[in-house]
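A single protein chain has been removed from this complex, and every other one stays in its place.
Chains here go by letter, A and B, matching the order in which they are written, and residues are numbered from 1 within each.
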Amino acid sequence: MSESNPSPLDVAQVAHLANLARIALTPEEIEKLTGELGVIIESIAKVSEVATPDVPSTSHPIRLTNVFRPDVPGETLTVEEALSGAPERDGDRFKVSAILGEEQ
Amino acid sequence: MSSAELMDFDKALELFEPVLGFEVHVELNTKTKMFSPAPNPAAPGAGAGEPNTMVTPVCLGLPGSLPVVNEQAIRYSISLGLALGCDIAPTSRFARKNYFYPDLAKNYQISQYDEPIAHDGAVDVELANGTTFRVEIERAHMEEDAGKLTHVGGATGRIQGADYSLVDYNRAGVPLVEIVTKMITGAGRDAPELAKAYVSAIRDIVVSLGISEARMERGNLRCDANISLSPRGSGKLGTRTETKNVNSLRSVERTIRYEIQRQAAILAAGGTITQETRHWHEDSGTTSPGRPKSDADDYRYFPEPDLVPVEPSRELIEELRAALPEPPAVRRNRLKESWGFTDLEFQDVVNSGLLVEVESTVAAGASPAQARKWWTGEIARLANVKAVDPSSLVSSEDVAALVVLVESGELTDRLARQVLEGVIAGEGTPAEVVEKRGLKVISDDGALIAAIDDALASQPDVLEKIRDGKLQAAGAVIGPVMKAMHGQADAARVRELILERANSQG
Partner (left out) sequence: MTGHGAASELIALTAAELSARLASRDVSAVEATQAHLDRIAEVDGDIHAFLHVSADALKTAAEVDGARRMGAKLGPLAGVPIAIKDVLCTLDMPSTAGSRILEGWVPPYDATVVSKLRKAKLIPLGKTNMDEFAMGSSTEHSAFGPTHNPWDLDRIPGGSGGGSAAAVAAFEAPLALGSDTGGSIRQPAAVTGTVGMKPTYGGVSRYGAIALASSLDQVGPVTRTVLDAALLHDVIGGHDPHDSTSLTDNWPSFADAARTGAAAGTLKGVRVGVVKELGGEGFQAGVSARFAKALDLMSAAGAEIVEVSAPSFTYAIAAYYLILPAEASSNLAKFDSVRFGLRVTPPGGGTVEDVMAATREAGFGAEVKRRIILGTYALSAGYYDAYYGSAQKVRTLIQRDFAAAFEKADVLVSPAAPTTAFKLGEKLEDPLAMYLNDVATIPANLAGVPGMGLPMGLAEEDNLPTGIQIMAPAHEDARIYTVGATLEALLEQSWGRPLISRSPRHPLGEGRTK
């Protein structure tokens, strides 16, 4: 972060992140989070001090490889179990409001 | 865009060099899904199933559920990678691709990002002019399919204007391999044909490996086509579009042709191409823009912490390599030889993208000549009328059954065409259609003789002429008899009976 811009985050960025994370934050929340996250990010940014290129990454605490399942059908949920938690259903399918965006 | 805004194809090719790229998604036909033991709707004979009946907590992304990799899907992916001439990565990893969409149960797709299972291969594609074009493969990676959305309400049943949508997660988690090509240049005016031939070649490969049902109309094989135009001689790459939903061989070809013409018109008029996702519309033969690519497409990939790296052993890779079917060129030579086709006949089959169909029809009991005749003839004609791929109309088993009925004399060619229509209309197998429509050749001489008598009653001089040696006079009776029999008579037998009658009365 440049010294002229001490806060690593601004309001527009937080609004963008909220959109990516699909949370309809209020302007007040965005304002508050911008400050809080700025402080947090400054304190955690120090990871880059020791994360030199020669250090490999660790994604899993205990290294395992090739964990597979045989291709054998197992128990499935019944339709009623599958839909038991649905906020809204239509027949045997989950119902949602219209989608404005497009398929990915 | 109206056709007025398309540049003439030949002119477009004079001005621009098309640059292509393809992402082909192959649904694997394992018994179970990629990450859960739910039955796979893309398995042989499985079918889509009643909504939400082929799901586990994993498919629904229920809180607490965890993925476990299907070993068979790994083996299939490695085999496919090898068949594409790829290197198999000693270590590959799954990653999460994060985006929100209601058909994506977890709102992230488990895919592979910077460590795919296979990379750097090539596929040789044969063109109609006999040349071979090498398409280089960048990578083949494993991922999971999403569920199925149905848009309800509105005028079209399409996403635009729908009132609401319904979600079925049966397809969620079906194993996919995505094959990504490197940039393809130099195809020139063959670009549309190359596109179709490439996808057809991929289809041949996965079918010969037996790892996918490869039915494009069912979504077992799906193609996203990238295309950009480079002004000839400029050496500069143009802005590319990515066209999705290109789900038949026929539309792969048409999409490329259309986009070349569309982009050329825009560029020639001084416009710029928007980098965007476009959708192919089979009915209008056009593409339309989706959402422009923007920073909203920040997928935030990171290594999937719920899964561990895949490190196929040397032994496994060699075992799968040894089990690979013959290379496509060898296979083609073998088939051509065993079927006894001329170069022209065989090329006709390959260029129509019907090699797989003819092969499986022969395997199901038809003679090679008949199998070729039906697929490249009547079925291709009907498919063209309906603007779909021939393979989407009828199964190879049904075609073989039809051919057998013709060859045994139970159906005439003409009747067989009617049976084919019935099969395509969903009336059942050829035998069932024959039964339901009552289309059998009438081999009951009694019925034929009665019809001959009726016809002779109005043309009493015919028998006389025959006896005078004018055998062709029989034709005047054959016509009305065939008509009376609704075409279900064997014309040769009718002729025989007429001649017998003339002789017996003489």
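Following the convention adopted for this analysis, contacts are C-beta pairs under 8 Å (C-beta built on N, C-alpha and C of every residue); 3 or more make two chains touch, one makes a residue touch a chain.
The structure presented is a predicted model; accordingly, all values stated were derived computationally and were not measured.
The chain that is not displayed touches the following shown chains in the complete assembly: A, B.
Touch with the chain that is not drawn comes from one residue among B:M34, B:M54, B:A146 or B:V167, which is B:V167. Within the complete assembly, residues 9, 13-14, 17-26, 29, 33, 36-37, 39-41, 43-52, 55-62, 64, 67, 69, 77, 81-82, 84-88, 94, 96-101 of chain A touch the chain that is not shown. Although one chain is not displayed, chain B still touches it through residues 57, 60-69, 96, 98, 100, 102, 105-108, 165, 167, 169, 295, 298, 300-302, 305-308.
We take it that only the chains that are shown with their structure count from here on.
Chain centres here are Cα means. That of chain A falls 37 Å from that of chain B. Touching chain A in their complex are the following residues of chain B: 30-32, 36-39, 50-57, 60, 62, 68-74, 91, 93, 99-104, 107, 146, 149-153, 159, 162-169, 244, 277, 279, 290-291, 295-296, 298, 300, 303, 305, 307-312.
Chain A meets chain B in the complex at residues 16, 19-20, 22, 59-60, 63-77, 79, 82-83, 85, 90-99, 101-104.
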